[in-house]
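Complex shown without one protein chain; remaining protein chains in place.
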Amino acid sequence: MKNVLSTFLRRPAGIVGLTLLGLIVAMALLAPVLFPVSPWDMSARPFVPPGQDGLLLGSDTMGRDIASGVWHGASVSLIIGIASALTSLVIGVTLGCVAGYFGGWFDLIVVRITEVFQTIPNFVMAIVVVAILSPSMGTIIFAIGVVSWPSIARLTRAQVRTVASREFVAAARCQGQITLSIVMHHILPNAFTPIIVAGSFSVAAAILIEASLSFMGLGDPNHMSWGYMIGAGRTVIRQAWWMSVFPGIAILVTVVAINLVGEALNDALNPRISRQ
Amino acid sequence: MSQLLTIEGLRITLPEGGDRDHAVEAINFDVARNEIVCLVGESGSGKSMIAHAILGLLSPRVKTTGGYIGFGGQDLLTLSRREMQSLRGGRISMIFQEPLSALNPLKKVGRQVAEAIRAHDATLDRAGVDARVVDLFSQVGLPDPERLKGAYPFQLSGGQRQRVMIAMALSNNPDLLIADEPTTALDVTTQRQILDLILKLRDERGMGVLFITHDIGVVADIADRMLVLRRGRMLEYGPADQVLLAPEHDYTRMLLDAVPGRGSVLHKAAGGAPMLEISALRKEFRTRSGPFAKPRVVVAADGIDLKLHQGETLAIVGESGSGKSTLARMVLRLVEADSGAVRMGAQNILGAGRAELREFRRRAQIIFQDPYSSLDPRMTVGESILRGPISFGMPRAQAAAEARDWLVRVGLDAQAFDRFPHEFSGGQRQRVCIARALALNPTLLIADEAVSALDVSVQAQVLQLLSDLKAEFGLSMLFITHDLRVAREIADRIVVMQHGRVVEQNEAAALFAAPQEEYTRTLLDAVPGRAFFARSAALSAAPQRKAMQ
Partner (left out) sequence: MRKLLTSALGIVLTIFAIATINFMLVRAAPGDPAAVMAGEAGATDEAFLAQIRAEYGLDQPHLTQLGTYLGKVATLDLGYSVRQGESVATLVMERLGPTLLLTLSAFGISLLGGTLFGAIAGKRQGTWTDLAISMVALLLFATPVFWLGLMLVLVLSVKMGMLPAFGYADIRAASYGGFEYSLSVLRHLILPALTLSAIQMAVYTRLMRASLIEVAQEDYVKTARAKGLGEGQILRGQMLRNAAIPVVTFAGLQVGTMIGGAVVVETVFSWPGLGRLTFDAVTSRDYPVLLGLFLVMSILVIAVNLLTDLLHRLIDPRVGVH
């Protein structure tokens, strides 16, 4: 564990990623303090360029403060990213693990379902689900979780099968250990590294899907989100570049940060690298 | 004698943080035309590094930092990249250990050989190159060269792939062939064929051959001269007969002594009742690529009948694909048999329920081949050992105390308890696996190629440990191996398997003295170093006889 941490902190990717992520989290936490007024409220003239009228990032077509939107949007992105990644992890790891270890008809069904999902455009399905269930934080998290679990399940299944075929698992069976103990003590700990890494990348992917949904007008109408802001500024990009540029940078930085953390995690959890 | 290759004072430096500064140091030897020189050593001796250094094929992190490699009047260490490139595959060529990974999986083998020809002879036209490929393929004994040159590597057998590699190496009539463990990945009968081929080509072409191997039996079969390496240092160098028959260095003597299966065969008559009885055991593996595809059937067990007697060691010997490992796994029901019976006492294991199976597995423990994958890397070795007894209800404190005892018994330290597998060498891990198996007080021990991945000196120690423990605890043992020498070392009785069938079974002494089946004879003849060890045994027996008279 000490090895893992020190390798993680020795990677520039890890440090930069953690720092950026820390900044984003701080933004999310400080938003209610710095911008106590709802980001939906009109607080200035419309179309104020950045730096004027005391507005750091300018105002949008309705006179709403862009900076307030960017700050408040951080928590929406993070919450949706993490919650939907967790949803897909819980579903994917459970199904993948059972399918991979026990095989049989259950495995066959899980494999077929993931194969079908592979041919489904994830984002389009998310659109349909959110549109039908009507947009809210809950339905967005549900939709993203539902379209992303199959890849986690596939990965878990493959990992579990690889580990289960290794001889220490056969030895554990011969030692008389019960199945649950073998899965919990031998298989999952050895199979988990790539799943954790994939999980961290799926947080980033979820944030991007959420942004696209909001951009399409399928965001939660009660929460300001970065994707919505870009979508709203899209038609006036010729006159007011700032309305789309700043929320976009916020998304970019958040996703880069999470990807960097994921990459450093990948190196740190890889015993070949961390034990050097 | 005109020397082809001369190496003087060679030193290869390892990247910082390794277990030593230099991979090899102060290496001096030479290779003449029409001569086979063997570099012998265990893993980590640096023998492969020397071979790679000659052609400048070391990985960039490893560097030659001193010495001289003379070939054709030039120091190879000072050649430019272009000069080295024209030498590679031209006057000096090389073959490697694992022929499957050494060939590009995406190209037809004929084309890969053609590339080697074109790289050194741009004038030859397409038909000329083609004719040469076919000629080379027939020289190395590949059947139907015209057809085989259109095959991809995955469509060939291991021996055929190595023949392709040799054809590629010969394609520009090299003066020197470097062979880096070229037979290690092959079955013993295939190994014999490849060794014969290399000898034949040496005689026909008068090439010099630098042959790297860990197997002193192979050395005895083919070497004119030999060099013994240990941890990067030369220990002994001279004509093979001289070094093998009168080794000067203790390490060389130890290597020779560690070769299994030279002493007298065990003569324990099969006593007592059969403790394990396998009858009419059958297993087919079917793989289907789709619901309409024709299934591919591999018969792993085709009606196997075996008896293991109380206190006996039964060796099951076969080449890859003979079904010997599947057999071991079917006994423990790690693989389910299609039909047949495995009886221990009156109980048929194949029909046992969950609880009965669990109890049977406690009494029948297994040790696997690969010491790296048979221990959970994320668990201390102590934990790995005690999980067995605990799952049968032993209190943790007692299980831990016993686990420490077992670690000492198998020749490790009680302190090993809290350490992780990666802190141990292969041999030590295998000792841990033995401790894990014995901690459950089994009556039957199944060893599935348990010493095959180990260096020969370590192999000897582990075999010794196994037979000591077996005697101490009155175990019966089912010993799966591909190596007749190992079987001879440890077994009371031997079963020879091929294609899922028992070819021959007999008392060890009888089987070695008078093999009944053609296949058993082929296997015996293929054992490397057989002729030499027979001769040296006769030589060492002779003076004793004189003394007695």
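Should a chain be cited, it is by its letter among A and B, assigned in written order, with residues numbered from 1 in that chain.
Here is the rule we go by: a contact is a pair of C-beta atoms (placed from the backbone, for glycine too) under 8 Å apart; a residue touches a chain by one contact, two chains touch by 3 or more.
Note that the coordinates shown come from a computational prediction; the quantities given were computed from them, not determined experimentally.
Enquirer: I'm checking contacts with the chain that's been left out. Which of A:V37, A:V90, A:I178 or A:L252 qualifies?
Expert: A:L252
Enquirer: Based on the whole complex, identify which of B:S86, B:Q193, B:N348 or B:Q461 touches the chain you can't see.
Expert: Candidates B:S86, B:Q193, B:N348 or B:Q461; residue touching the omitted chain: B:S86.
Enquirer: Which of B:L77, B:A119 or B:L199 touches the chain that is not shown?
Expert: Residue touching the absent chain, from the options given: B:A119.
Enquirer: Among A:L95, A:I127 or A:I141, single out the residue that touches the unshown chain.
Expert: The missing chain is touched by A:I127.
Enquirer: Can you list, in ascending order, the chain B residues touching the missing chain?
Expert: 55, 57, 85-90, 93-94, 96, 98, 101-107, 115-116, 119-120, 152, 154-155, 165, 168-169, 171-172, 287, 289-294, 296
Enquirer: Over the whole complex, note the residues of chain A touching the chain we left out.
Expert: 112, 115-116, 118-125, 127-129, 131-134, 204, 208, 211-212, 215-218, 227, 230-231, 234, 237-238, 241, 244-245, 248, 251-252, 255-256, 259-260
Assume only the chains that are shown with their structure count from here on.
Enquirer: Centre to centre, by mean C-alpha position, how many angstrom separate chain A and chain B?
Expert: About 48 Å, centre to centre.
Enquirer: Which residues of chain A touch chain B in the complex?
Expert: Per the stated touch rule, the residues are 166-168, 170-178, 181, 185-186, 189-190, 271, 275-276.
Enquirer: Which residues of chain B touch chain A in their complex?
Expert: Those residues of chain B that touch chain A are 17, 329, 332, 334, 358, 361-362, 364-366, 368-370, 373-379, 384, 387-388, 391-392, 422, 433, 436, 440.
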